[in-house]
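One chain of protein is taken out of this complex; the other chains stay put.
For subunit A:
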Amino acid sequence: MIEIHNIEKSFDGNAVLKGISCTFETGKCNLLLGGSGTGKSVLLQCVVGLMQPDLGSITFDGTVFSNNKVQVRQEIRRKIGMLFQGSALFDSMTVAKNVEFPLQMLTPEMSREERRDRVEFCLKRVGLENAGDKMPSEISGGMKKRVGIARAIAPNCTYLFCDEPNSGLDPLTSLKIDELIQEITYEYNITTVIITHDMNSVIEIGDHIIFLYQGLKLWDGTKDEILNAQVPELKEFIFSSSLVRAAKRIDDETHSGVESL
């Protein structure tokens, strides 16, 4: 479980995060939802340690991460896997080498055979068992995301962070990526945090959703509760999606038909 308490972050006097407190639960897909520029990415960067918050604390399973000793932060970081928006695969390495890289760097005690087996397992887990020899430039966007997931889970991560895993993907591939992340979360009982503004993902895998608006947490709840949320900013965000509007219209028409009968 990751606990965030009263995080604040400003850039040149502009407050981007204004005292956010929330919890990311273990074994669940925790979604950070919000429009562009609401502070989702900044919050994620603070949580994974790429940025230092101005105020507040971040705790990973009871261990304070922010403002702690470098060794403690390093230990926690080694339990973190992250899928970046652009996948961030290393261009100079093959797909298999990309997946092997964190094992090579973080677990020097592993033998070459053990590493090879783990890479094969991870690539098979994401459905890319035949792509190990390809270079990142030779594979599609969806495959890159899968490789990114395989690289993140290779060292048995405890926390998985995904920065807009669906960006630039077609709806079908997006759905597959969402399902894969959800399966991995449940299978390994890890704490998954996903940044998204895709309502399909919210409806599909949103076990716990946190809605950010202008640097503030306005709402949190589950995917079953979100459509009935009474926060105007959240309602506006949700119903800006054509698909949700259409689904709502069909739902209303069905209900009015039932009532007229």
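The definition used in the following text is that a contact is a pair of C-beta atoms (placed from the backbone, for glycine too) under 8 Å apart; a residue touches a chain by one contact, two chains touch by 3 or more; residues count from 1.
Assume contacts and distances are computed from a predicted model.
One chain of the assembly is not displayed; among "Acyl-CoA dehydrogenase", "Tricarboxylate transporter", "Phospholipid/cholesterol/gamma-HCH transport system permease protein" or "Cation acetate symporter", its UniProt protein name is "Phospholipid/cholesterol/gamma-HCH transport system permease protein". The missing chain, though absent from the display, is touched by one residue of A:R78, A:R116 or A:K223; that residue is A:R78. From the set A:A88, A:M110 or A:M135, the residue in touch with the chain omitted from the display is A:A88, counting the whole complex. Interface note for the absent chain: among A:G19, A:G35, A:P102 or A:G221, the touching residue is A:P102. Take subunit A: the residues that touch the chain left off the picture are 48-50, 70, 74, 77-78, 80, 82, 84-86, 88-91, 102, 104-106, 108, 161.
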